[in-house]
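Working notes, beginning with the structure itself.
For this view, one protein chain was removed and the others were kept in their places.
After this line comes chain A, so read on.
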Amino acid sequence: MAAPLTVLLIVAVTIRAALFRSSLAELIAERVEVVSPITAWKRVVEGLALLDLGVSPYSGDVFHETPLIIYAFHFLVDYAEITFMLADVITAVALYMTVKDYNKQVFRKQKFALEADRYPHDCLELIRSPRKMYYIPLKVAMFYLLNPFTILSCVAKSTCGLNNSVIALFILSTIKGNVLLSAIFLSLATYQSIYPLTLCAPAVLYLMQHQYIPVNFRRVSFWWFIVQYAFMYLGSLFVIISLSFFLLGSWDYLPSVYGFILSVPDLTPNIGLFWYFFAEMFEHFRLFFLCVFQINVFFYTIPLSIKLKEHPVFLIFMQLAVISIFKSYPTVGDIALYMAFLPVWNHLHRFLRNIFLVSCVLLACSALFPVLWHLWIYAGSANSNFYYAITLLFNVAQILLVSDYFYAFLRREHHLTYGLYLKRKDGSEATLILK
């Protein structure tokens, strides 16, 4: 398996290196779909320039990345292209190893269940074979590395790629069962952009499963593990935040990074739902809707964790998708991360209801983004509503995609318990409905 992965990595790096050299790189770096006010490389360079002028990068409203990023690039700015390619490679390899490990566990569990004769007899066609699962890790790496969204994001040097690799490393260390590393990477991801905070629920669930700790509120071992994990997580978060403070010598970055993410003052168009909504919002409702929209990201964590407590990896996928849809400054790089997980769930395809429609809409929207942007901003023959309409459609398609996978996953689990070909009381063929 190492050889195909190497070939894949070489191909991916070649594509990126070629694009970096081409004239397209500049064009891509300006695209609002690819870079957000937080992740734009131009703003990181601006931050470095301000630092050189002796002005705090956070005294203005141009730079919103975290202090660690700016100090990292203080040394790496000449090797930025290599850094971003490396970040993508790390993400892909981490996802590859994650999925490989996860597949092994899935197969082992399935074997135990089969031996225990837990599956109904007509469910044999739902059983996954190792032969079919063999190429999934490679496909995941391929889905990430060759996804045009990832490539664009990397060529634009969007710092989203770095965030993705931190999240991928977090998932890898969680799957490997390393509690400390998992907490450290999670705190790093949270430090970068608040939202990955919601991933602590699947991490805790998975690690407890890994250590055979029952998820039971009345058990001391459950609470003890939560306290341990929270301690490690908060401890490393504290260390990172204090480190940033000592690097910068002030707390300026807290409002400039996290206040900026939460209060959405910059209304530059992007693929998300926030920009036009808050550009057109009545002033006295702004705070209310801001709270509603931000809570939306965190809101689904608890119900999803309850529903999917046996399947933390699927929960991670769901959380990543929810974050990338409802975050305040989403870019295509965020979408690429959760889309990389789609091959892991390819056994759900028979239960997907509208995958064809959704993929068509996603493709059409991706093509229409630059077209309508051009019509609005450069040609002047369209207005902001055109671009806004496409972002709406794009987000509806993403929501349908995610809920479709969620539906398929739940349905398969149901079938694995109750049998594939269900019968009514009178013996006729039955259809499943949600009630």
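Definition applied: a contact is a pair of C-beta atoms (placed from the backbone, for glycine too) under 8 Å apart; a residue touches a chain by one contact, two chains touch by 3 or more; residues count from 1.
In this text, contacts and distances are computed from a predicted model.
Choosing from "Cytochrome b-c1 complex subunit Rieske, mitochondrial", "GPI transamidase component PIG-T", "MOCS2A" or "6-phosphofructo-2-kinase domain-containing protein", the protein name stored in UniProt for the chain missing from the display reads "GPI transamidase component PIG-T".
Although one chain is not drawn, the whole complex shows that of A:304, A:323 or A:358 it is A:304 that touches it. When the whole complex is considered, the residue among A:18, A:49, A:247 or A:287 that touches the unshown chain is A:49. Contact with the chain not shown here comes from a single listed residue; of A:128, A:210 or A:411, that residue is A:411.
Across the interface with the omitted chain, chain A contributes residues 30, 32, 42, 45-46, 48-50, 53, 55, 59-62, 265-269, 273, 275-283, 292-293, 296, 300, 303-304, 307, 325-326, 376-378, 383-385, 388, 392, 395-396, 399-400, 403, 406-407, 410-411, 414, 422, 424-425, 430-435.
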